[in-house]
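Every protein chain of the complex appears in place save one, which is left out.
Chain nomenclature is as follows: A and B, assigned in order of appearance, with residue numbering initiated at 1 for each chain independently.
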Amino acid sequence: MKRRILWLLLLIQCLLLSGCWSSSAIEDLNMEVGVALDIADETEVEEKLKAAGGSYPQQHRFSCTFQFIVPQGAVGSKKEGSQSKNFYNMTETGDSVFEAVRELSLRTNRVPIGHHMKIIIIGEKLARTVTLSELTDFFSRDNDIRPSVLLLVSKGKARDVLNNALPGQTPAFVVEGIFGNQNRNSRIWQPVPLTKVLGPLHSKSSFVLQNIISSGSESKFAGVGVIKGKTGLLGGFLDESQLEGLIWLTGKGQGGFLKTKDPETGKLLNYEIKSMDSTIKANVKDGEISFEVKVESAGRFAEVFDPGGERLDEAIIRRKEKVLQDHAEGLIRGTMNQIQHELHADVAGFGTSLRIHHPAIWRKVKEDWDETFSAIPVTYKVKLNIEEYGASGTSAE
Amino acid sequence: MWSMIMRFIPSWSVLLQGGFIIGFPILLTRAMSWIRISDGRLGTRTRKASGRKGGGVPAGIQNGAEKDQTHLKNRDQGDEASDQSQAVPGMVYSGRFAEDLQLFKNISDDMADINLRELRIGSLQLRAVLFFVDGLTDKDGMDRNILKPLMNAVRPFEGMNTAPEPQALKDIIVHQIVLVSEIEYTRDPVKSLEKVLFGSVVLLVDGMAEVLILGTPKGRTRVGEEPVSEALLRGPRIGFNETLSDNTAMLRRQGQNTELAMISFTVGKRIQKELVLTYIRDIANEELVAEVKRRIRTIDVDDVQESGFVEQLIEDNFLSPFQQIQNTERPDRVMAALLEGRVAILLDGTPFVLIMPVTFGMLLQSPEDYYDRWYAGSLLRSLRFLAASLSLFAPALYISFISFHPGLIPTRLAISIISSRQGVPFPSLIEALIMEISIEILREAGLRLPKPIGPAMGIVGGLIIGQAAVEAGIVSPILVIVVAVTAISSFSVPMYSAGITMRFLRFLAMFFAATFGLYGVIMFFLLLSSHLLKLKSFGVPYLGMIAPNQIRDWKDFIIRMPLQFLRKRPALIKPKDPRRKG
């Protein structure tokens, strides 16, 4: 009997000792928070390593820059006062993202984990030559990296964006955080997680990604990049005001402002958006498709300059509403011109509207929708409602 | 074709793993059943009680017939005693004073604490002697009510020159002289010795073959103080003490009820103790009472030192880490349990009363829940529930998050954890074990320390060791927080013994977490639930409250509904009268 218990103990011990298969201590991990993908362009470090003999056969398709968090040391020893950077970037040039990640393991002992990856930034040159599905395949397949990671494009070098941050800040978090300012500025496109890209990429429809540019020391959101459905490549950009038009067109803004000049007085007029909504209606008449865009917005005066400094009565407000409406419509037209005639990409959801309301027609045109879309007439109707003018009841002189 | 079939044939390693998968549980089951069998061989758990071998025999049993006596303060001890004394032949008092005195001295040969006081009764100057034990007997009362009247007795013997007949003498003494309410008679020297040892005074009178047992015991009993282990802010400030009669009286004093049954048993083979089984006759389920009685009779040990012995000897599954019988020092708690249809066991010599059957929910309930408003009661209960789960799972979750699932932690927290853990040399399991074990040692040490030092020790241990360990880089500050929260949480469990169970299981959970991460924690939870689901306390499912047959049992589980809604007793216990009111 005793022997039996001994066996049992032995068995349990074996189990306990052989355990902890997949455990890895958190402090030994390298937390990836952002990735920048660029066309192959080796960094100094890489070149030096290469010169020393660290190379392997590859076609140099692109450079992956990974942003890692540098732990700030234990709490007790923090008093040294040295404000060191709390991130560092490593670039690896290779043929695939996966290879680049694994190649990093030759350079650092820490295992990269992607659970906390926040952003993927793709450089313009790369996005124009390699399809987005190829670039994101690794990220959408991996079990660490979540589909909630946000995608951006960068006009210029994506790597530079990851270099810029105020001391003590991490670029990846800053970029992610800027998306939270959507209620302050209508020139920010909504954050696009990987989740929302999978569908369009598979169905070959066009969409836009926020563009971020870098000046060398700071980064800025500047318009959007248009990914063409058919090719899966970056087709072009919409600048800031075109993005503003796109926001008005789709009603996806959460706030922000609309600035224009009153043609009568030549003075500035600033309208703060409280809410906006847009409906795109698809009409089919005798096989001819046309769209009707109806935009509605409510808001308030943020700044009103007027020579008279008069009381903002109903008549003035109505007049200024008209001015603002015209301006918004102008923005929308500018955007439409760009996407219909320059880029040939439906990124404003016209196709969705047609699909929902006229599924039969949609089936016929969906193959070559982006081209078809370019020739479709669109009418606009913008309705602004200025609800209030804040604490000051007159315009400023 | 062949390759088609081949694809479905498992490889050798799979077969081997299959063998392992079946082998382990079989081994475990065999080991378990071996333990049970050997317990059955050694102990009396499996033996159906028949009263032999000195097992607990109900004191009220006569000729096999059981008498449920309602426990009255002045029990009919006299009848019982005389019945028994006649049953013992052989060594009896003869009525010859010197012989009898010698006889008593012989049987109490090596008991130095027995005192003798010789005296002469009244005007007749009859020789008599009082036996008593110093310290057990109320000496004041003895002097005043026994010695003085006996010595001064002149009037009862007026007109007598010689001693009257023994019967007449007895009548005179009992009816006219002694001022004591409890009197017994016996001719059995052993019995009289027993009584003396228990605090009574025995009066031996020349010429009388029967001795008088005068009940004047006054043992050193503790006053019913507030129970230490179950402090309450609101509620009666009284707890049971070590005297059985006080305790039963305390229960009686909870309120007038003629249905409160108290059945007395004697347990212990060598040192016999009185044990009282109590329940409310028109509420408690008869099967339950019968089952408890049966199990009490299976108790077969030298000495039942504390009610913990009873608890462990009659519970359903002694291999389970969970206590299946609740112990309490509070009369109000016992009464509440009795009114729910439960049964309680009181043991002489301990303030801890056992309540059975127990359900898991009871371990997290406190009488205060009912005394306070129901919002407060409900919230506190949920809080305790949370605390109990925290104390069970917090370190395990810490280990699994730190070592297996860094993705589940919010990014900023993850960064600060990484920073704080830089330089910690141990894996999280070892780190957690170091801290948990030292906390457990501290706690144990704090219990043993003299009262004035105890709290200081706790502070020294908790603060300084924690701080120093962090400074030294042995553990991370986050872990110190986790361990502290865990320790505090486990104190919020109202039942101390249940808290111990949680403490013990916590370590098991940590091992599961260290091997399988979150999956291991889930599996541990499932294992624990499976065990609890299968566990029964006197036929009542242990987790009955969590997964009740009737939703109404949930009214008094985590949420304590207003008293107005608690119209029925818990259905699980199957009380005779299911309605509390209305």
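The working rule: a contact is a pair of C-beta atoms (placed from the backbone, for glycine too) under 8 Å apart; a residue touches a chain by one contact, two chains touch by 3 or more.
To be clear about the criterion, contacts and distances are computed from a predicted model.
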Inset, instruction - Have a look at "Autoinducer 2 import system permease protein LsrD", "Ion-translocating oxidoreductase complex subunit A", "Germination protein" or "Probable membrane transporter protein" and point out the UniProt protein name belonging to the hidden chain. - result: "Germination protein"
Inset, instruction - Write down which of A:Pro193, A:Gly255 or A:Gly330 is the residue touching the left-out chain. - result: A:Pro193
Legend entry - Residue of B:Pro156, B:Pro189, B:Pro351 or B:Pro541 touching the missing chain in the full complex: B:Pro541
Legend entry - Sole residue of B:Ala336, B:Met523 or B:Leu566 that reaches the chain not shown, by the stated touch rule: B:Met523
Inset, instruction - Over the whole complex, note the residues of chain A touching the chain we left out. - result: 21-22, 115, 140, 143, 146-148, 193-196, 198-200, 202-203, 349, 352, 355-357, 359-360
Inset, instruction - Pick out the residues on chain B that sit against the missing chain. - result: 7-8, 10, 14-15, 17-22, 24-26, 29, 404-405, 407-411, 515-523, 525-527, 529-531, 533-534, 541, 543, 546-547, 549
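Please note the rule applied: only the chains that are shown with their structure count from here on.
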Inset, instruction - Under the touch definition given earlier, write down the residues of chain A that touch chain B in their complex. - result: 1, 4-5, 7-8, 11, 15-16, 19-27, 29, 31, 33, 69, 71-76, 113, 115-116, 118, 144, 146, 173
Legend entry - In the complex, chain B residues that touch chain A: 24, 27-28, 30-31, 34, 401-404, 406-407, 411, 414-415, 417-424, 427-429, 470-471, 473, 477, 511, 514-517
